[in-house]
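Encoded as structure tokens, the structure appears first; notes follow it.
Just one protein chain is left out here, and the rest sit where they should.
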Amino acid sequence: MTKAVRSRFWHSDGRRLSGLSTLLLLLPFFAVIAFVFIYPIAQLLVISFIEPHPTLDNYARVIDNPVHARVLMRTLWTAALVTALSVVLGFPVAYYMSRARGALAAFVAVCVILPLWSSVLVRTAAWSFLFQRNGLINSALMALGLTSEPFKLLYTQSAVVIAMTHVLLPFMILPIYGALRSIPNDYARAAAVLGASRLRTFLEVILPLSLPGVVSGSLLVFLTALGFFITPALLGSPQEMMISTLVSKQIREVLDWPFAAALVGVLTAFVTLLAIVFSKTLRFDRLMGGAS
Amino acid sequence: MGNEIFVKPASTTSAAAGASIRISRLEKRFGPVFAVDGVNLDIAAGEFIALLGPSGSGKTTILMSVAGFEFPTSGTIQVDSEDLTYVPSNRRNLGMVFQNYTLFPHMTILDNVAFPLKMRGLPKAERHARAEAALATVRLGGYGSRRPNELSGGQQQRVALARAIVYQPRVLLMDEPLSALDKNLREDMQLEIKRLHAELGITVIFVTHDQSEALTMADRIAVLKDGKIQQIGPARELYERPANLFTAGFVGEMNFVDVTVESVGDLVSVRLPWGETWQLPPTAAVDAATVGEAAVMAVRPERLRLGTGAAGQVVKVTLSDIVYAGAAMLLIGRLPDGTELRARIPGASQLDALAPGDVATFTVPGEAILLYRGTRR
């Protein structure tokens, strides 16, 4: 038996690669991941625990300092709000997309997928134009006579929430769309002929069956939103930082590496934990499948 | 609003008869294509009607219109004289069984069967009791707590049946309900559905492309092609005397020979492609025969007799294949002009002497011949 195991390591059979070939083919991947992913993050975590001396002080500072605690709460709250808005805005689009046919379906799909292929910076820049004092939104509000003075929109938390929702919406729509597409049309018909109104059909049949897609999309949006950097950095107020902008400030201005490392540690641990808990529901490949 | 019309008291179980259905001048167009082209159909209360036709014949579209999943382009659908043409599905109070069971995968069997009762606002205890009773009717009592994916295909379809009848609808629609099942199960289910129909007295519209299913199950069969009803009648009439060439070819096996009508009198005389002239009884002409016109002669393979013993026309056939087919032998050969002929002859013993290449003699009884206007080529 040992002999058989050993021979499978050295020799491929007709359909399966040998253990050795498998190892050799995977080696470049493991090397890059170890060198450029695991090591740098592990190094940060180590720093967060041992500098200036072996201690948990860096982590204590994250919670004890009310300013920092507020940043954490704001980050969680913003991510939750963006997730909720994405569900509310995204679900009907996904539903409509799953029912549309032909040219209409293609049009909706392009509208959803095109932003995914354009730079986050482009999308954030677009919002900063729209939110300017004399940008489209204020111009429109004033032209409609709704306000005589332009609103302050740029550098507010609302701007961050709106733009982040815009950027992350496709990540919500595509998994829900995938789930809805896999529900046969006859389920809705069966519910209808058995006496369910459209609302009841939706609540009793469509919604429960599409729930895995909603959960998967929500996790994707929530996890991404927690660590979002570009949009809060460009559209947010310096008085209302999120965890990523706080990290950036600690490194670029305060040069407090151990504390920045602790912040990264908290963020990474939280996100990884959520991903592990929901590992069954997260379907990343579906995102790609939906995009194709 | 109007919930009381949906649910009848549980006590009227057996007496609840079916509803009559009247479909008038039904038309459904998809762009320039007529999926249903002027269909009129009167279905008596408690009748079992099969809609039979090839795919694209419009049978499913008719069912979808009755169910309310599609609104017709024009025409009306009445159930017990009430116009339901544009009433939403959920207010039609019909039962329906789909091809792929469509049990809701996130609900237990009991919740699936109780679903229509829940939609009608019945209290939980009553809907569970009635769902249990319906499951017992399809012999699945005790399966209530399972999930759809724990049941076999046949069991799932019986649950779907229970779900469709649990609120005692007066009409049951079935969209190829047995086509996903294998042959033995299908025959069991055919009997099960027949039994339920007899017990409940419900009106059934059954869509199928399987003619033997239609012939065994339905009181009357409507044969459809290109969105039009070709013929409607009981199985025997359909089989014994198809109204036109399409039905003749579609329902059961049929031999066709192109002929020319020579004279019409006490007998109809036709000239066969190889020059012979046959005298047929006037009842053979399904369409009125006109002298000089092309016609098609049709005979069922099992009506042919081997040898010259019986009364009728005699024909010589060069055999190409002799196939043992269980209850009967299938003989395939060519007529003198090359037209293929099939004959099904019961009892294998008399055929031992025959081999491919032999010329066999068959007798065609006059009353077995049908004559249609037109041509096969």
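In this document, chain identifiers A and B correspond to the written order of the chains, with residue numbering beginning at 1 in each.
Just so it is clear, contacts are C-beta pairs under 8 Å (C-beta built on N, C-alpha and C of every residue); 3 or more make two chains touch, one makes a residue touch a chain.
Note that in this section contacts and distances are computed from a predicted model.
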_Leaving aside the chains you can see, what is the UniProt protein name of the one that's missing? Options: "Cation:proton antiporter", "Mannopine transport system permease protein", "Sulfate transporter" or "Spore coat protein CotJB"._
"Mannopine transport system permease protein"
*asked:* Looking at the full complex, which residue from A:78, A:124 or A:218 touches the chain that isn't shown here?
replied: A:124
*Which residue from A:115, A:175, A:195 or A:217 sits in contact with the chain not drawn here?*
A:115
*Looking at the whole complex, which of A:22, A:55, A:147 or A:185 touches the chain that is not displayed?*
A:22
*Residues on chain B that touch the omitted chain in the whole complex?*
71, 76, 83, 85-86, 88
*Where does chain A touch the missing chain, residue by residue?*
8, 12, 14-19, 21-23, 25-26, 28-30, 32-33, 35-41, 43-44, 47, 89-90, 92-93, 95-96, 108, 110-115, 117-130, 132, 134-136, 139, 166, 169-170, 198, 223-224, 226-230, 233-234, 244, 247-248, 251, 257, 260-261, 264, 267-268, 271-272, 275, 282, 284-285, 288-289, 292
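Here is the rule we use: only the chains that are shown with their structure count from here on.
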_Give the list of chain B residues in touch with chain A in this complex._
6, 67-69, 88-96, 98-100, 102, 104-106, 115-116, 118-120, 163-164, 167, 173
*Using the touch rule from the top, collect the residues of chain A that touch chain B in their complex.*
184, 186-187, 189-198, 200-201, 204-205, 208-209
